[in-house]
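Heads up, one of the protein chains got dropped from this complex, but the rest are sitting where they should.
Right, chain A next:
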């Protein structure tokens, strides 16, 4: 009992520490939030706080927020943020909201970690399960990750999606599939791409159903929960329709993600490609890019059926690379999940290379962007080259994690191969 109290005290200390750090950064450097909000690495057209302000202004003046083609975010943000006092006169309320959302995400993450789902799922138990970090450590890694802090200070609206995704996973693990589906619907409503997480999340909730009312058939389970998602999403869409008075928000939010009509640079791989694209090929390559992004879902769900949480983690990593508008917020979500696999870290081969590549890209990216945009002495190729390096670092990390997890599984099947070097043919 005493131990529980200590953990509780530590958890509170961690959350207070993280909140104080963020508040201190907000107040000691008052120029910092706006500086970060303007960075393309943090704010994409679909998550930018500046664009949210623009949409909010139009909304408060009874003009459709989507007039002018600047605001591409979900309509339900507008009533939420118009309830808060204006962020220009009383920024503290906005800061507090973002801090609370970060803490909620960390809380969900802590629950995921403490459940031990990462080391021992319903169908697979890792032989290395003893070696794992507690939820507290994993929440701390998330909360003090510079990418997370920068995203929070930059007030990117992707923190809401992050929070919803983490809660969906936490609920699925704790045996509350309906709540998980509701959380996932919110995430999908906010950013669309989390909808692709539905299959692994269904598998995860199916595996972790409470013993009391277990549903045997996966098909029936799937149908039931897909209908939940559809229901929640339809409700959200109808509410959006009521708020904005038209269906205009659909093409302006999801349409922009599907057709990439805003080509503002970001850390992803799409913008440069589609800047260069001849118009006649545009729709074809859009289809190819989206097909590529979604093709991972099926394959991973089948291959790593025994560990749905791994599938979710890997997919989050893949989305952080191949999404139409990725930012470092997606990176921070992926990095939040990676420490859950502490037990397979010894099997990973490129940790140092990956860390070095990601750090190099983190520093060179802003330098090259400066050369391109401000100094005028570089050009778009400079920045794009660095986004390629960033993508390379991330994909190496995803590959390496996949390798480690598969090797862990393989050593259970082939105990005689433990500790032997393997060669890729």
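Please note the rule applied: a contact is a pair of C-beta atoms (placed from the backbone, for glycine too) under 8 Å apart; a residue touches a chain by one contact, two chains touch by 3 or more; residues count from 1.
Everything below uses one rule, namely that contacts and distances are computed from a predicted model.
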Candidate names "GPI transamidase component GAA1", "Elongin-C", "p53 and DNA damage-regulated protein 1" or "37S ribosomal protein S25, mitochondrial"; UniProt protein name, chain not shown: "GPI transamidase component GAA1"
Omitted-chain contact residue, chosen from A:122, A:258 or A:396: A:396
Identified contact with the non-displayed chain, of A:88, A:280 or A:377: A:377
Missing-partner contacts on chain A, residue numbers: 346, 349-350, 352-353, 356, 359-360, 363-364, 367-368, 370-371, 374-378, 382, 392, 396, 399-400, 403, 419, 421, 423-424
